[in-house]
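Every protein chain of the complex appears in place save one, which is left out.
Now for subunit A:
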């Protein structure tokens, strides 16, 4: 709420800025009147125009074809302001005077005078009177000229209102989820809630707010697992742009659970289950699924699963072991809430793309169970919907125990070990050239450093001795290499 209040400050600053920009227009009008006073006296007879209180500017531009004999009049048009009144009488006299004046001039000498006569009453007299509606918008002093600013400020206020409402809704949803799951978590884990700042294992008992739409919870202290990180990833209800985008493309709130296991808690296998689209995407993006589960996602109909779900598995034995009755029961009953389930002993995240091609060593792996659940409601979630996720948390706890108990038989173990060796070999082959290059550069660096050391040595005697020592070392290396080549040749024969 404090942040919401702070947002109002710039909005207020904007509203204050409006009167500042308004004041300038009055000055323009004042200048016009002053200038008219000191003007050339072709128009002295129009002195009474300065007494008029409401000044209006001329809008009709003088005809562009008008000759250079009318430059003074053009200047006056821009500066002087006149009001529509009975003062036309004064003008009529001047008109007749002007007409006489023009008739004196030779038509050949001056261009456009004939045109001037033709265009009628309004064009002959440059100090012409116009109605209020023809005055340009930026010179008017009314609310209509600020419609753009009013619109923008209204938009900003709407954004701020949406921010406050969205933030509160997300907060309520997170709290509702935690309230419904708290009991289950506290009965299974010794530590529920840790923000990473304290050095002691004391449960904070509340969610960590990472964002206005992401909440974390860390649980630890259970047999069979190191810890469990739960992330509530809500849609960005606090961002109006996102709200509008969701009207075109609906998105849903997600709950992501990541359970990290100890080394002895899981056998070596990779298994994934989820919606077909997500499985296809994961198979391309995730390192372990792309390496160990090369086959296309299979349907789970054999085990009684709905058709919307697909399975990726390293070997059939793993699928058979995982899909026992209870698991199938959980999945079938809550199929619409499951986006993906991923068990892996080789989990290292998505594939890493580096500029130099492949990374030089295999990424670190961790035995992990990943669950991604969809909150029902498709974005229009209410706090009551959070209770529907409780059975899924039960499934998570059950999966942890199941994975601990699941052990591959001898055949399965051999196959798994062979797979892992194969993957490592492939990786080493691909990076062989790069590793050689890296080793070469390291050797050159060493030599250069040594040479520098010798050069920097001030005592000539010591320098000589160091040089001799390095020469001897190089000689030894060359001899060693030659020995090796000989041995290889002998073996080949």
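The rule is simple: a residue touches a chain if its C-beta (ideal position, glycine included) is under 8 Å from a C-beta of that chain, and two chains touch if they have at least 3 such contacts; residues count from 1.
As a working rule, contacts and distances are computed from a predicted model.
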item: Undisplayed chain, where the name is taken from the UniProt record, one of "Myotubularin-related protein 9", "Cell division cycle associated 4", "Septin 5a" or "PAT complex subunit Asterix"; value: "PAT complex subunit Asterix"
item: Of A:181, A:222, A:342 or A:402, the one touching the omitted chain in the full complex; value: A:222
item: Selected residue (touches chain absent from view) among A:241, A:414 or A:478; value: A:241
item: Contact partner of the left-out chain, one of A:209, A:308 or A:463; value: A:209
item: Missing-chain contacts mapped onto subunit A; value: 3, 6-7, 9-10, 13-14, 17, 20-21, 148-149, 152, 155-156, 159-160, 163, 186-191, 194-196, 198-201, 209-212, 218, 220-223, 226-227, 229, 236, 238-241, 349-350
